[in-house]
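A protein chain is absent from this complex, but the other protein chains hold their places.
And now, subunit A:
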């Protein structure tokens, strides 16, 4: 693969460009970068998902008296604003969940120096517990168990072969 890694002795020192590439790879594999990247991607996915979910509100009859009186353009504007708010809140939620999960999994894996399913289980438990900690210890425990099971299942599915 890398011709310079084949022989440890007799390898010339890295050029500037290669050192830069190494630094960039190191940053890309670091925990803060994974935390930020998951947050951003979660935000995007959450926005798309929120857009999708917000369309269900207008699937049934939702017209009120004052809404009928507004013009089409005003109705559309209020509908779009509602969709935007809903999808924004969903995007924030997804970003937080993704960032916390990814950050904790990276930290746990760095600490344990092993790569197996316990990392995703522990990270899922912490994420689930954090998300539900406001509504009491029982719901926090339930959230921990549920999210851990979910993330372990997904990781197992990705790694099976």
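The rule we apply is simple: contacts are C-beta pairs under 8 Å (C-beta built on N, C-alpha and C of every residue); 3 or more make two chains touch, one makes a residue touch a chain; residues count from 1.
Keep in mind that, in the parts below, contacts and distances are computed from a predicted model.
Chemist: Quick one: find the hidden chain's UniProt protein name among "Mitochondrial import inner membrane translocase subunit", "Septin", "AP-1 complex subunit gamma" or "Amidase domain-containing protein".
Modeler: "Mitochondrial import inner membrane translocase subunit"
Chemist: From the list A:47, A:106, A:123 or A:144, pick the residue that touches the absent chain.
Modeler: Answering carefully, the residue with contact to the hidden chain is A:106.
Chemist: May I ask which residue of A:38, A:87 or A:119 touches the chain that does not appear here?
Modeler: Checking each option in A:38, A:87 or A:119, the one touching the absent chain turns out to be A:119.
Chemist: For subunit A, which residues touch the unseen chain?
Modeler: Touching the missing chain: residues 7-13, 29, 106, 109-110, 112-115, 119, 159, 161.
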